[in-house]
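All protein chains but one are shown at their positions in the complex.
By written order: A and B. Residues from 1 in each chain.
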Amino acid sequence: MNAGAAIAWGLRRDLALAMRSRAEVAIVLAFFLLVTSMFPLGLEPDPALLSKIAPGIAWVAALLASLLGLPRLFAGDHADGSLEQLALADAPLPALVAGKVLAHWVATGLPLVLLAPLAGIQFGLEPAAIGILVATLALGTPVLAWLGAIGAALTLGTRGGAALLALLVLPLAVPVLVFGAGAVESSRAGLGAQAHLSLLGAGAILSMVFGPFVTALAVRISFE
Amino acid sequence: MSDADVADRLEVEDLACAAGIRTLFQGIGFSLGPGQWIQLGGPNGCGKSTLLRALAGLVRPLAGSIRWRGEPVSQARERWHAAIAFQGHLPGCKDTLGAAENLRWQLLLDGEPAGPARLGELLAQVGLERQARLAYQRLSAGQRRRLGLARLVASRRPLWLLDEPTTALDAAGQALFGEILDRHLGDGGLAICATHLELPVRSPAIRLELGGRPRA
Partner (left out) sequence: MAGSGFFRFSSPASFYPLAGRLVPVFGWLAAALTVAGLYIGFAVAPTDFQQGEAYRIIFIHVPAAWMAMFTYLVIAGWSAASFVWNTRLSAMMAQALAPTGAMFAFISLWSGAFWGRPTWGTYWVWDARLTSTLILLFLYIGLMALRATIEDPRRADRACAVLALVGSVNVPIIYFSVQWWNTLHQGASVSLTAAPKMAETMLAGMLVMGLAAWAYTIAAALHRVRSIILEREAHARWTRELVR
């Protein structure tokens, strides 16, 4: 199988699997909105304050929600032997992995991007800011997906669990958080979000180019 | 030397594998040609599964060389993967998908035709035609093993690496396995089966026993 067919295989199979487990996927999205709802309860529902902190909170909630969805990516395949078969297939493993991560993003990342306006409304964000928030999430969630994929592959079969995965992924995700949330603030301050969006875009491209190879390497390491 | 001139031959020399710090086995060597198969035996924990996984390339051996058609396997990973069909302890099937669906994804991954007619034919050959749409998690252990046989039937790959292939199969299922393996060997295929059971295969096996206690 060539790379294109391999990506298609991974994408279609994992989307078919996600369709069968719609509930699992929906839980991740509910978690996102749950986390954003916690903050006004923990602080005060002062509109000015909420509007100010909204981008940061939306981004942190997106980070946490994406962490929550990660075990779905490789753990199931690892447990039932499918991952083994992928590693032994006559197809480039990076391409198979890319298909899987793409399906994962479509099932958990893309809905997050589409749900973000709801979080924006919860916090009284103005439409322009919501627009920028959605754009940063659209560019940033693929990076999170790839960082998460590398972390998930490295921790396959270990006892560390979700906490270890979070410990590995969150520090690496700091730049995405900074530029993502910063973009909204910057555009509000009238400085425009061009630079932030370009950096996020560059990050997305880099992660899509290198992510598959590093993740495939991490998957192979997990069999040893 | 054209492809046709190079026979399907597996040559293993001086293979050694470790599990953690212990050396499981060392000095394993053999040569396997078309139509031949190895029955890999030994007590539990002696490294049969590890040997198969090392041959497949999932695990790095400590030492030794593996050559397929004269080429070292480590230098031609893709050709090697295209030549083997590996079935380990884990089935490689998804619980939430049906039997036929699982087979379909596996065949597509193997590069084999996977149209509905073909799937129906394969399932019928292994006695699962009535379970085609049943969710995989509802299949019994024996039925799951038969689904694995369906994949082997469809496989055109020359070398089969099978780990305990007849576990959970009833007598009819074991006979079926024997037929499938005989047919494969008759077509010039090769196989290495790790098992501690006697397999109902007509072709005589080369027996390879991995030593008793793991050596330090």
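Heads up, the rule we're going with is that a residue touches a chain if its C-beta (ideal position, glycine included) is under 8 Å from a C-beta of that chain, and two chains touch if they have at least 3 such contacts.
Predicted model, so just to flag it, every value in this text is computed and none were measured.
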| item | value |
| --- | --- |
| Full-complex contact with the absent chain, from A:Ala16, A:Ala75 or A:Leu164 | A:Leu164 |
| Residues of chain B (touch criterion as defined above) contacting the omitted chain | 20-22, 216 |
| Touching residues (missing chain, whole complex) on chain A | 150, 154-155, 158-160, 164, 167-168, 170-172, 174-175, 178-179, 182, 185-186, 214, 217-218, 221-222, 224 |
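One rule holds for everything that comes next: only the chains that are shown with their structure count from here on.
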| item | value |
| --- | --- |
| Centroid distance [mean C-alpha coordinates] between chain B and chain A, Å | 37 |
| Chain A residues within the chain B interface of the complex | 1, 9, 13, 16-17, 20-21, 76, 79-82, 84-91, 223-224 |
| Interface residues, chain B side, partner chain A - complex | 53, 56-60, 78, 81-82, 84, 86, 88-97, 101, 105-106, 108-111 |
